[in-house]
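The complex appears here minus one protein chain, its other protein chains still in place.
Our next item is chain A:
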Amino acid sequence: MLSINNIVKQYAEHRALDDVSMHIEKGTIFGLLGPNGAGKTSLIRIITQITAPDSGYIMFNDDVLQPEHISKIGYLPEERGLYKKMQIGDQLLYLAQLKGLSKEEAKKRIKHWFEKMEMQSWWSKKVEDLSKGMQQKVQFVATVLHQPELLILDEPFSGFDPVNAEIIKKEILELHSNGTTIIFSTHRMESVEELCDNIALINKSRKILDGPVIDIKNSYRENKYKITYIGAQVIDPNDTLFTVEKRLTDNHATTLYLKIAEGKTINHMLSYLIPQVEIQHVEEIIPTIHEIFIKEVTSINAN
């Protein structure tokens, strides 16, 4: 769908993107992660053709990215904006026409979306009369009206209350199931794990990590487990099987957070424990994307 190849963008003294490449599969939700100022917005602006890269190129569906592709891309910027004095309906009509829709078609689709989002009565309201959450809804509709093949959402949930965030999430998933490719730029890692198939992590102008969420998480597994059991108070291994990181005890059960030693598996661990205690619960501790993000970013910035 979209392949980004060796993109470099230089602003005066500051290099915003340094040889960044990534590939986004058709129909997937792709998470673009990174701390503030890492270069996410610069990359998005290059994909949306707001600016041009100094070197490198982008392929859109096997074609070099060009102005005709604008009508196939929808972009919801992080800093939302609408004309304050303009009526909602006229505003959406204008933005949709700028994307190349005919007036009639745009009107039809706006009506459809207004019904879907329960905002039928908003047509002649002005933006300045709407609450922030309502404005966000309008902005979201403006982004998807032209049925883009590629949807770029920069922090789509910021400013929404939980109810409206859920509505927007539902719409995003529906667009996804209809085959829309979605680039999802955010700091909110829980929504990344929930929604994204693939992610890329950018830090200090460079891509430091990318791939399917599951693979990344797997590669960051550290052989850590959480085991709850009933039985003897203390189990101290006298060999090199595991190290206990945390121990919680209540009336009858003990929970251990432990790291299994190199070369050993959970099976070794269990066969060691079973003769001694009654095991209630075993769970592998897999690092969240959030933890991976923090770990990678802080370790790089520390150097």
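Criterion: contacts are C-beta pairs under 8 Å (C-beta built on N, C-alpha and C of every residue); 3 or more make two chains touch, one makes a residue touch a chain; residues count from 1.
We take it that contacts and distances are computed from a predicted model.
You can't see one chain of this complex, but its UniProt record names it "ABC transporter, permease protein, putative", from the set "Carbon-monoxide dehydrogenase medium subunit", "Na(+)/H(+) antiporter subunit A", "Peptide/nickel transport system ATP-binding protein" or "ABC transporter, permease protein, putative".
Contact with the chain not shown here comes from a single listed residue; of A:I7, A:I29, A:L82 or A:M189, that residue is A:L82. In the complete complex, the hidden chain is touched by one of A:I110, A:A142 or A:V213, namely A:A142.
Contact with the chain not shown here comes from a single listed residue; of A:K40, A:K99, A:K137 or A:K207, that residue is A:K99.
Considering the whole complex, the residue from A:A12, A:V64, A:V163 or A:A232 that touches the absent chain is A:A12. Within the complete assembly, residues 11-12, 45, 48-54, 67, 70, 73, 75, 77, 79-86, 94-95, 97-99, 139, 142-143 of chain A touch the chain that is not shown.
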